[in-house]
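Some notes on the structure that comes next.
A protein chain is absent from this complex, but the other protein chains hold their places.
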Amino acid sequence: MSVHTSVRVRFCETDALGHVNNTSYFIYLEEARVQFFDYLGKRSGTDDWPFILVSTKCDFLKQAYFKQSLHVETTVKRIGTKSFTLMHYIKDTESDGVVAEGEATVVYYDFKKQVSEIIPDELRSKLEESYQLL
Amino acid sequence: MSVHTSVRVRFCETDALGHVNNTSYFIYLEEARVQFFDYLGKRSGTDDWPFILVSTKCDFLKQAYFKQSLHVETTVKRIGTKSFTLMHYIKDTESDGVVAEGEATVVYYDFKKQVSEIIPDELRSKLEESYQLL
Amino acid sequence: MSVHTSVRVRFCETDALGHVNNTSYFIYLEEARVQFFDYLGKRSGTDDWPFILVSTKCDFLKQAYFKQSLHVETTVKRIGTKSFTLMHYIKDTESDGVVAEGEATVVYYDFKKQVSEIIPDELRSKLEESYQLL
Partner (left out) sequence: MSVHTSVRVRFCETDALGHVNNTSYFIYLEEARVQFFDYLGKRSGTDDWPFILVSTKCDFLKQAYFKQSLHVETTVKRIGTKSFTLMHYIKDTESDGVVAEGEATVVYYDFKKQVSEIIPDELRSKLEESYQLL
């Protein structure tokens, strides 16, 4: 089960080189992550938000442009004890070609105590569903 | 007394038209406002932050570009009972020419109660100092 | 004829006060403007993009939050010789209540010559359609 997130490139996300600025891809990856968290049944933005991002990367394979229709496909790449890694493919919707590949490592985290915690079984099962179908 | 804020245009703040994107000016105005709040002795970002923005505008007189050295001059344009209006001049530092003019109306606000409050005398005096020298 | 633009608030568009940051509304206004330009038959981002923004403002009536479903309704408020002014209502989609009101004054502009030009009749007619139904 991969989660699909549509992306509408905004004009302010381009830069003077005429293409989508590199920092904008991380906005798209965040949006895909948030949608994946929704899929996990964890509504981000709430008081008990249990995730903190510890690392993210993006490989830029092709330049993207304003008005281009993009989407992000998100799956689980790795499931650890207290953390997991998401894999994101940013694709051109028309051609289905990969524009960029992203990764994000997320720690299961208690913001009140400011400590990481072991991923509970229910959440782990949900993550495994996406992992199986990678 | 006007408060000066230097601005380093960031590349991601430009857009595909080759100039600084309109949304970026509001980042600069926010930065100038924060610095003006510091001058007022109100450290923004703290728990008792007493200001909420109710309106802001920007007139774009000239296009601005990446690497251009800008600064913002901020003064008080109006002092009301529960609100005040700031005037911002975004200038090209080399020529001292005005690139854009901004305004911001700020309400004295209690975030816990979520209500506006009368500007206390001490703050009013501080605002008047900037107003006098407009 | 008003143009409707749906807005998905992104998490990075919130700030440490827990609400949508003021600068983010101008991103939404830009998106609405771009969509209005599409309606006008002017595809933004192209070489002959004929519009330059000379002024924009936003009145913040209510705070907006992450995950809130917003949309922008855009109409024409004023049609001049070389410029026109758009009116934007940013609304909460669920309640249809107005969250913020924006305005944008746009000049018909030749980027190559870097001069303003008279709005051609065809474009004026299209603007008038939105103006009539304001």
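We call the chains A, B and C, going by the order they appear; numbering starts again at 1 in every chain.
We take it that contacts are C-beta pairs under 8 Å (C-beta built on N, C-alpha and C of every residue); 3 or more make two chains touch, one makes a residue touch a chain.
Since this is a predicted model, take the numbers as computed values, not measurements.
**Q** Would you mind spotting which of A:Ser6, A:Thr23 or A:Ser116 touches the chain that isn't drawn?
**A** Here the residue in touch with the unshown chain is A:Thr23.
**Q** Could you tell me which of C:Phe11, C:Trp49, C:Phe111 or C:Tyr131 touches the chain that is not displayed?
**A** The missing chain is touched by C:Phe11.
**Q** Touch as defined at the start, partner being the missing chain; which of B:Ile27, B:Val54, B:Val76 or B:Val107 qualifies?
**A** Of the candidates B:Ile27, B:Val54, B:Val76 or B:Val107, B:Ile27 is in touch with the missing chain.
**Q** So that we can see where the missing chain sits, which residues of chain B does it touch?
**A** 8, 10-12, 14, 27, 30-31, 34, 43-45, 65-67
**Q** Using the document's contact rule, name the residues of chain A that touch the chain not shown here.
**A** Counting over the whole complex, chain A touches the hidden chain at residues 16-17, 21-23, 26-27, 30, 45, 49, 52-60, 111.
**Q** On chain C, where is the contact patch with the chain that was removed from view?
**A** Those residues of chain C that touch the unshown chain are 11-12, 14-16, 18-19, 21-24, 65-66.
Note that in this section only the chains that are shown with their structure count from here on.
**Q** So which chain is farthest from chain C, going by the mean of the CA atoms in each chain?
**A** A
**Q** Taking each chain's centre as the average of its Cα atoms, which is closest to the average over all protein Cα atoms shown?
**A** C
**Q** Using the average of all C-alpha atoms in each chain as its centre, how far is it in Å between chain B and chain C?
**A** Here chain B and chain C have centroids separated by 22 Å.
**Q** Whole-Å distance, chain A centre to chain B centre, using C-alpha means?
**A** Distance between chain centres: 34 Å.
**Q** Any idea how many Å lie between the Cα centroids of chain A and chain C?
**A** Each chain reduced to its C-alpha mean, chain A and chain C end up 29 Å apart.
**Q** Residues of chain C that touch two or more other chains: which are they?
**A** 27, 30, 45
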